[in-house]
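The complex appears here minus one protein chain, its other protein chains still in place.
Coming up: subunit A.
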Amino acid sequence: MASGLPKRIIKETERLVAEPVPGIHAVPHEDNLRYFDVSIHGPAQSPYEGGIFRLELFLPEDYPMTPPKIRFLTKIYHPNIDRLGRICLDVLKGNWSPALQIRTILLSIQALLGAPNPDDPLANDVAQRWKEDEKAAIATAREWTRTHAMT
């Protein structure tokens, strides 16, 4: 897209700034408008409450035909997010639809924090622990949040 940013990306960016979603911030890099610094507040009543999680988001060349690439930068203990920060979320993979947007994707991720799904794990060890001893797992998650997401 040497000719410039597609209208859609400009529009989405403008809207993210003009009508921000509570608990979510997304700001594009000045030198690369396809690259966003994202922070998501851990949802209330979740082990992540109080934490602010940093993510990076990149809009590939053929966006919105293909989904954005998103990764947690902040360490997080979650059955659907692995040690590298990669996220297991259907809408980021096969269920992506161009009708989805940055905003909706980030909302989905926020929702994923509120509702971990150990039956479709990405981090196997975390998921196993989650299944075997949910309380302990949640405690670890809180612990990690305090250590990594509250500084």
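To be clear about the criterion, a residue touches a chain if its C-beta (ideal position, glycine included) is under 8 Å from a C-beta of that chain, and two chains touch if they have at least 3 such contacts; residues count from 1.
Everything below uses one rule, namely that contacts and distances are computed from a predicted model.
The hidden chain: which UniProt name fits, "Ras-related protein Rab-30", "SRP54-type proteins GTP-binding domain-containing protein", "Putative DNA repair protein" or "serine C-palmitoyltransferase"?
UniProt lists the chain left out of the view as "Putative DNA repair protein".
Of the residues listed, A:18, A:84, A:99 or A:115, which one is in contact with the missing chain?
A:99
Go through subunit A and note every residue touching the omitted chain.
The list for subunit A reads 6-8, 11-12, 62, 64-65, 97-100.
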